[in-house]
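Since the structure comes first, as structure tokens, the remarks are kept for the end.
Here the complex is missing a single protein chain, while all its other protein chains stay put.
First chain written, first letter: the chains are A, B and C, and each begins at residue 1.
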């Protein structure tokens, strides 16, 4: 189980969300030890949007808590939109190419969860990737592959549809391969304008996803609340597709293999 | 709290003690998460004795559990005497120079615990180091400094006396600086022939130290047992100085600032 | 252009060939600066055979000259058969998974040169790999892929034939893709018993390959001589397949796409 946090709102220093001593992603990662949850020491990454259409990307294979570069960068860089991830490998190698977020063009993507039985369908799914996207593949994770499938399915034109079609491809491949393990995912991705997130599983155990207003005029999506007493974290229901802009947060049903349903407005920031 | 294991006996593959999936130092390090003890993800190191009088040394700043090099080396290298350490930083930087074991000439040294209030007496202690040893200092840990003080106090001629005098220097410096925090240490060190260990604290909370016969004709000293059901782990009492050779294990009182007392034989291997 | 050295003979310390201050692979790598040849600072690796049928493997992405672990390991480890490689990336990422040697089961493999236009045929070649080997692929280099193709072509039963057939597959794929760039390679590989090497190119510029007796009862194959005055380095002609055992060195024509020709004995060690 990895952990991640994504932010959209007024410009804040990354450290407010990522590395602050209390109530940040890293602090949570440490604190989590007490809570009997696994350590997230198998690499980390940050993608942030600033002066360019495409995000900046900083990833390394050290535990996030011991990297002075991360601390300094997060203390220095301000952004209105960023994704941060700490990794707990579920088996794959610890390499920079396997660290989240992944980025391509304007898009960034990060993920918690896994495609059950991935090793049995990895090759089939990779073979289904278009040539130009295949060449972008640097690592060996199910997460990167899911991102590439989403790009292929038209992330630019239809983020939710692309995510549903990509997920449906994975679900179908798993079914055809007779895999019993579920697909479970909580993912966040952005084109530098809107921030999208998915909470989904093919069984009853979708990884958690929460949102809250933070740092004044901003909003976070997180895989787990940073704290119990702080912001008023609202859980996102399973099988949801979240889209956050500066103006609003919408939550729609996430239905791989079906057409998107009517949208439902959750909160206005 | 770091964790370590030291082995002396018939040649075994390092992996039997360091990286095996069950009942090894790394396995313990993982399992320890369940036991509410901290993760040891701030670097690791192995010093082993083989074809040369001085030990081989492999240290890195990754978590030990994710380093394929460590796994391959431990699977390949056999040794009759080695020290292995996984680090949980108590504040110092994560750098190779701060990873245990430390080595100089024939000697290797590793440590769990800390000199309370070290930052207030670091400079005083460093100033007390002889010139030729001062030049060997690569990192900023209390552990490396304690090792250098032990070398200065005559580790070659009188291992226990040198360890007691070095510890006494640290105790005295802490007293003179009015430091309330205790000095607590469980250390192991070797010259390639005998394996020595200390369990000591200036208060009632000396870090634990255990020994057991393992892998047939060998014996381990460990900061914590690898498992509950496996070997018959014997705790070493506080204020002890252990010396293991192929023939015997002796435990003497460890009394910094006093003369070594009569020895007491524990077990014959 | 990478550089490599392989050794077979009486047990020697790796440092005699890999890291010694003069006349070693690393020393050459430094010295090469004067000779206007590129730096090999994009990672390194060593595979050595010892107590187990499969080799030990140590690879990292630092420049070899600044890694104290490599120095200590090479000083400590003795082997009768090993491969060592320093990498100068021709474009691929600097990651451990892209560092040579590659290892699978008993086999190790390293390579200097490149498949011209590889990016245009990478996918086609990857698609031709058998499922079980495909899962072994960790990096993105032409070298690892060539190794997997050789395994698929039956390296265990017929090393030269497998190497020829794998090379022929790459040559054919390049022809079919209309690639003008040549395939050039100097590779070494071993199953822990014999040491094999290839010198080959589809044009007139096969990377160099030399052999010499070294360290008394041993013999090296190298991509370039370590020195001008030292051992009596014999160049291996282009389009050659070399097989070294303790008893003899044989050089046969290397003819991808054709049948192996009569062998020709070069030297008896």
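Here are some notes:
By definition in this document, a contact is a pair of C-beta atoms (placed from the backbone, for glycine too) under 8 Å apart; a residue touches a chain by one contact, two chains touch by 3 or more.
Please read these numbers as outputs of a predicted model, since none were measured by experiment.
One chain is not depicted; across the entire complex it touches A, B, C. For the options B:135, B:157 or B:247, the residue in contact with the chain missing from this view is B:135. The missing chain, though absent from the display, is touched by one residue of C:94, C:128 or C:213; that residue is C:94. Contact with the chain that does not appear here is found for just one residue of A:6, A:25 or A:77, A:77.
Of the candidate positions B:71, B:96 or B:165, contact with the unshown chain belongs to B:96. By the touch rule set out above, subunit C reaches the unshown chain at residues 33-34, 36, 38-39, 41-42, 61-63, 66, 68, 89, 93-94.
Although one chain is not displayed, subunit B still touches it through residues 93, 95-97, 119, 122-123, 127, 131, 134-135, 137-138, 140. Against the chain not shown here, subunit A presents residues 13, 48, 50-52, 55-60, 68-69, 72-73, 75-78, 96.
We take it that only the chains that are shown with their structure count from here on.
Two copies of one chain, subunit A and subunit B, touch each other, and the residues they use overlap strongly: the shared fraction of interface numbers exceeds half. Multi-chain contact residues, meaning those touching two or more other chains, occur in subunit A at positions 93.
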